[in-house]
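All protein chains but one are shown at their positions in the complex.
Chain naming follows the written order as A and B, and within any one chain the residues start at number 1.
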Amino acid sequence: METTSRLRRTPVITTTLTALGVAVAIYFSPWIFTSSYSRGLVVTFGIDALLALGLIVLVGYAGQFSLAQAGFAAIGAYGSAVGTVRFGWPPALAMVVAAAVAALLVYAMGRPILRLRGHFLAMATLAFNEILYLLLTNSTWLGGSSGFGGVPPFSLFGWSFADQVRQMYLVLCALAAGLWIASRIRSSREGRGLRALRVNETVASAHGVDPARAKTKAFVLSAVFGSVAGSLYAHTLLYVNPAPFGVMQSIEILVIAVVGGVGSPWGALLGAGAIMAIREGSTSFMPVLFGEGAVGAAEELTVGVVLVLVLILMPGGIVGALRRLAARLRPARATAADPAPAVAADPPTGPVDRADPPAVRLAAHGLTKRFGGVTAVDGVDLVLHDGEILGVIGPNGAGKSTLVNMLSGVQPPTAGRIALDGRDVTGRPAHHVAGLGLARTFQTPVMFEGMTVLETVLVGTYPAGRSGVLSSSVPLPGAVREERRLRADAERALERCGLAHLRDVEAAQLSLGHQKVLEIARGLVGRPTALLLDEPAAGLNRAEKQRLGALLRDLRGEGVAVLIVEHDMELVMGLVDRVHVIEFGRTLRIGTPAEVRTDPEVIRAYLGADEAEEDVRAGH
Amino acid sequence: MKMTSPRWIAALAALPLLLSACAGPGGGDTGGGSADGPYRLGVLVALTGSYSALGEAERDATAAFVKKVNAEGGVNGRPIELTVVDSRSVESDAVNGLRRLASDNVLAVIGPSGTSEAIAIKPVTKSLRIPAIGMASGTQIVEPIDEAEWMFKNFPDISRSTRAMLSFTKGLGAKTVAVLAPNNAYGQGQAKAVPELADDYGLRVVGSELHDPNATDFVPQLTRLKNADPDSVIVFGVVPASAVIAQNATQINFDAEFVYEPGSASPEFISVGQAAVDGRYVVGTKALVSDSVDPSDPQHAAVTEFVAAYGKQPTQFAGNGWDAISVIVEAIRKANPDTSDVPAARKAIKDAMETQLDGFVGVNGIYRYSPTDHSGLGTEGLALLQVRDGKFHLAGRLGENGDVILQGK
Partner (left out) sequence: MRDLIQIALTGVTNGSIYGAIGIGFVIVHRITGVINFAMGDLALVGAFGAVVLARDLPLWLAVPGGIVIAAVASVLVYLLGVRPLRRHQLLVQMIATLGIAIAVRSVLQILFGSDAYQLRPFTAGAAYTLGGATISRQALWVVAITVVIVAALTVFFDRTATGRAVTACAVNPFAAGVVGINVGLMAALSFALAGAAAGAVAVAQTPLSVITVLGGLTLSLKGFVAAILGGLDRIGLTVVGGIVVGLVEAAAAIYAGALYTTLASLALLLALLIVRPAGLTRLRTSTRV
């Protein structure tokens, strides 16, 4: 469970209380819902919520759009039905097999489809759902449009879930388990990676998140949730046919997720409850307004209108609205003032002399990048050593950021080679390079919405961890230990950067200066061997720049290879060991700050020809 | 992300559910009946979704029936009261709707409209011990009989209605037939049954096509059938598709004798099909030609009453609705149950249906129910209609032993 600010040191208490509350609610449900009709509603509610939960994992965590959720439910429902009726398997086995089939199908289909973005993915999932529906309708073996009945109730270890009370327990417990797993995943390493991916794929991949693999995992998870919900449907209705698994139903599940709020697993419950309330409520008073015959259509109209209104007025869904309400009810917290700088402000010192030639960490030869007719970078050779700070400077538009993008794998070079630790990484994607120990920051800080400062830094620990989705779902000892270690790393990085006092503030609310420092903290938490910084000082005040300088010097002292792209000459010249000047995409000069400062070509590039001569004559 | 007080979020999650539970009927499932007052019946039909055309007509017919009966003094001196629930053409909603009606203490349920909905509610009628009469054709609805103890239907089985179609087609003089049916459970069943039964009527099947139930263009399928050159084409499915089929057939000059099944027995067939359906044959309910029904025909009284009470132009499905509630009400009349004990009353009605309704004359046919046969309808009531001058005319009917009696042009 997430920590709240007040119960920061006792997440265990929050989790336990919630779990207890849920357990109590489930246990007493048969006394709250006494009629056969209301119990039937509870079962429908639970299945709808489970379906929506799977979609929330995909839409809310990974930001992907799927209209195939009903299709996965079909796999679960038909899988369980066929397994139990035609093959005589025990229901639990059939459910597991069906979920495995769904997962495999997504995995097989996943890669090529998940490379698509936005509307392409939406249409692809819609097509998949419709194809599945047509196949079911036309399959005589599966009963065609009629489907088939005779599905036995769910049973486990001899316990049969035949009557309504037991079905309520079954479904609600499955839902509770789903909620728990979804929550755990959310605050786990994979969950953070997905949430970062949702906000900005480039930045997430710069921290080691492989976009295709991560999206596939999220998709597989949503398929499994959908399949299990479908199996439960089959074991409560005792009958399967294609009709409940069409595209319209997939859209309805999306509506439930959005209305409830895709930002949180609880959105599934709130959404399912809200839509159910609309449907049931409309049967009570719609006939008065629209006449009996139009009740169903009026209901659909309400659902459509509610969806649009929710998107416009409360895009976070009901969960989002409740959160904002709660935030307003809490006493306003004053933004904590900065304590005394963690590191004393040193006067800028010169570079440290080196005795032995340091190891080459990153080497690039003949790097070129062409965009159509424009050559942004032209044949640049660059070398970065361990334990040095290399400054890359040049006029605006010189190609510095493109250079950094190529070195970090964000953009593939048109020509040239890049070697990291001696290994050729030319053209390798960003997450691969990040996994080899190279970290970078971006010119404009990218904050992940909804994450605290601590969580943001934790995203940077992604390459240093290994727990996947499975081990994150349940508290396996290995995963728990790793999470603790990663958190400790993150706390240390925050201390180092002087942000420890802001650890629980929402990162998006920080000042620009703090955000830039946070970017750096996120970069160095993974203990990179090479760190590339793209204009880290822009927007910082004097004290912050001094702190930045001190931090970078520390890193150098630890042997990290640092490359910094900057415009602030005072900072750069006082900080770096070497300077690499770029103009019009080409290397102009490489040398020590002293050499570069007085080079007439460099001065001309920055200031113009006449003034260059003046400076030279003035004896700079 | 902070999760503020998850406990009260959980409580709020339960709130909508509580509210909707309160919106529905409270209390338990049994008891709550009263010895006097109206007989309360439930109508569970599709008012939205794919079966809504059927459901609307069925609901209107039941309402018309109740109005007529109540005006005449009710049944056993007591009026009838209907509760209508929309099954939305969705199986799980049909089940929930049944539960809701049962909680509301209705004595019996008329509905649902579709085969899959009826199959879905079958086990629930058994567990709740409430009789229901489905207005759909699937054989699975009432078989096996031990599962369908409380479930009835009033639509002929597919094989029986196929036989009727084949009889009439043969009676019109065909030797080779082709089939065009919608690609759903019903159509698939019919398309399968025709070749199996055609031999019994000396007919040879030369082509069979299925179409998307929502399609609006049938030229490709008709072209394929035309290439097989059949004497006659049997068209399954409902309006408006069947009317468009007629138009498409005319467009491509497809010259066979087209015979349409009861799904086309509605005024919409003529209003949509217009010139293209002139001269075409439709097997359907006598209600559409009520003034041509012979007074000696046992169904004459039923048909005239229905047409008078319904007001609008009747259709096959309206007839279904009327017959379904007639059957139930007849059972109530015969059983005269004590409604202060609802479960016992429901059992009494079910028993009466099984034992007291052999040869009940309805609008769409003559119903014979028994403890082992909950299917009820043979083919006796079906008539052969022909469209002439923008109206249906009686062209023939099936006699008691299944022979076709054609009437003059």
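Just so it is clear, a residue touches a chain if its C-beta (ideal position, glycine included) is under 8 Å from a C-beta of that chain, and two chains touch if they have at least 3 such contacts.
Keep in mind that this is a model prediction, so the values were computed, not measured.
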| item | value |
| --- | --- |
| Selected from B:Glu209, B:Asp231, B:Glu261 or B:Glu380 as touching the chain missing from the view | B:Glu209 |
| Residue among A:Ile75, A:Ile251 or A:Leu588 that touches the chain left out of view | A:Ile251 |
| Residue, one of A:Phe28, A:Phe120 or A:Trp159, that touches the chain absent here | A:Phe120 |
| Touch with the omitted chain, as defined above, among B:Asn154, B:Gln190 or B:Gln221 | B:Gln221 |
| Absent chain, residues of chain A that touch it | 59, 63, 65, 112-113, 116-120, 122-124, 126-128, 130-131, 134-135, 138, 247-248, 251, 254-255, 258, 290, 293-294, 296-301, 303-308, 311-312, 315 |
| Hidden partner chain, residues of chain B it touches | 48, 50, 52-53, 56, 183, 209-212, 214-217, 219-221, 223-224, 239-240, 243-244, 247-248, 251-253, 268, 272 |
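As a working rule, only the chains that are shown with their structure count from here on.
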| item | value |
| --- | --- |
| Rounded Å distance, chain A centre to chain B centre (Cα mean) | 53 |
| Contacting residues of chain A [partner chain B, same complex] | 1-5, 14, 17-18, 21-22, 25, 32-38, 40-42, 44-45, 137-138, 140, 144-149, 186, 233, 237-239, 241, 243-244, 263-264, 266, 269-270, 273-274, 276-277, 279-281, 283-284, 292-293, 295-297, 299-300, 319, 322-323, 326-327, 330, 450-452, 455 |
| Partner chain A, residues of chain B touching it in the complex | 1-7, 9-21, 23-29, 47-50, 52, 56, 59, 84-86, 88-92, 95-96, 99-100, 102-103, 115-116, 119-120, 122-123, 128, 138, 140, 183-186, 188-189 |
